[in-house]
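This is the structure I have questions about; it appears just below.
Every protein chain of the complex appears in place save one, which is left out.
Presenting chain A:
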C-alpha cells in the first residue's frame, strides 16, 4: 500500500510524456516491479508517475541493428524467435529471471537498466553486448554506451527529466558464442554475481572475449580478453577492477571479489563451448 498521494499519467505521445517528466519529481513507470514496492516502503515518493505503457516502447525491431524498446518485458524477449537467434545472451538472461510469470511478464528490461541495482541481471548484459542506450527529454535526444551509463549503485548518467526509450545492439559477428552464468544461493535469492560473455573468433591468437561481471561491484565490470586461456587473465585482472565491491544481506565484504573470477570463467567456458 502506498501511503502518499501522487498523480498517475499514462500519456499517448512521447512528447507528452517528456513534458510531464520535465516537471519536478516525476518517476517513469515501466513494469513497476521496483517502483511500486519502493513507493510502498516509502523509499521513493514521486509526486507524479508517468506510465510508458501507451508509448509504443514495447517493440523489438531487427533490421540491421537490433532495437529493443525500453518497455519490452522478459517474456517478450523469451518469446521473440528472431531476438533469440540474434542475441541469445539476452534470452539466456531473461530465462533465469525469478519471480514467476508475474515478474517475467510484467518487468521491463528498461526498468532494470535504469534502476542500476548492482544485483540485477540486465546491466552487465547490456555492457557485455556493448549496447547503446537512447535517452530522450523534452530538450533533445542523446545516446550513451552502456559502459558509460552506470556511474554507481543505483546511479546512472540519466537525468531525472530523461527517459530511456530504446536499447540498441549491433548484431554480434557470425560465429560469436555467448555465455551467461549466475551465482545465486537459492531459487529466491537475488543474483550474487553474474557474468555475461561474448566470444568472437579472431583470425589468430584464439578468440576475443568481451566479458561483463555484474553483482560484484557497484557498477558492471568490463573485461576484454584475448587468447585461448583467458582464465588466468580473469583471475589476475578482475579482482582489482572490483573497486567498489557490493555487499548485502546475502554476502558480506570480500566474498564477491573472491568468487567473481570463478563465475567469470564459467561464462567464458560456456561462450567458447557455445560457439
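Following the convention adopted for this analysis, contacts are C-beta pairs under 8 Å (C-beta built on N, C-alpha and C of every residue); 3 or more make two chains touch, one makes a residue touch a chain; residues count from 1.
Here is the rule we go by: contacts and distances are computed from a predicted model.
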Which of "Carbon monoxide dehydrogenase", "ABC transporter permease subunit", "Electron transfer flavoprotein subunit beta" or "Cytochrome c" matches, in UniProt, the chain that is not displayed: "Carbon monoxide dehydrogenase"
Chain not shown: contacting residue from A:95, A:175 or A:252: A:252
Touch residues of chain A, complete complex, unshown partner: 1-5, 41-42, 183, 185-190, 248-252, 254-255, 258-259, 262-263
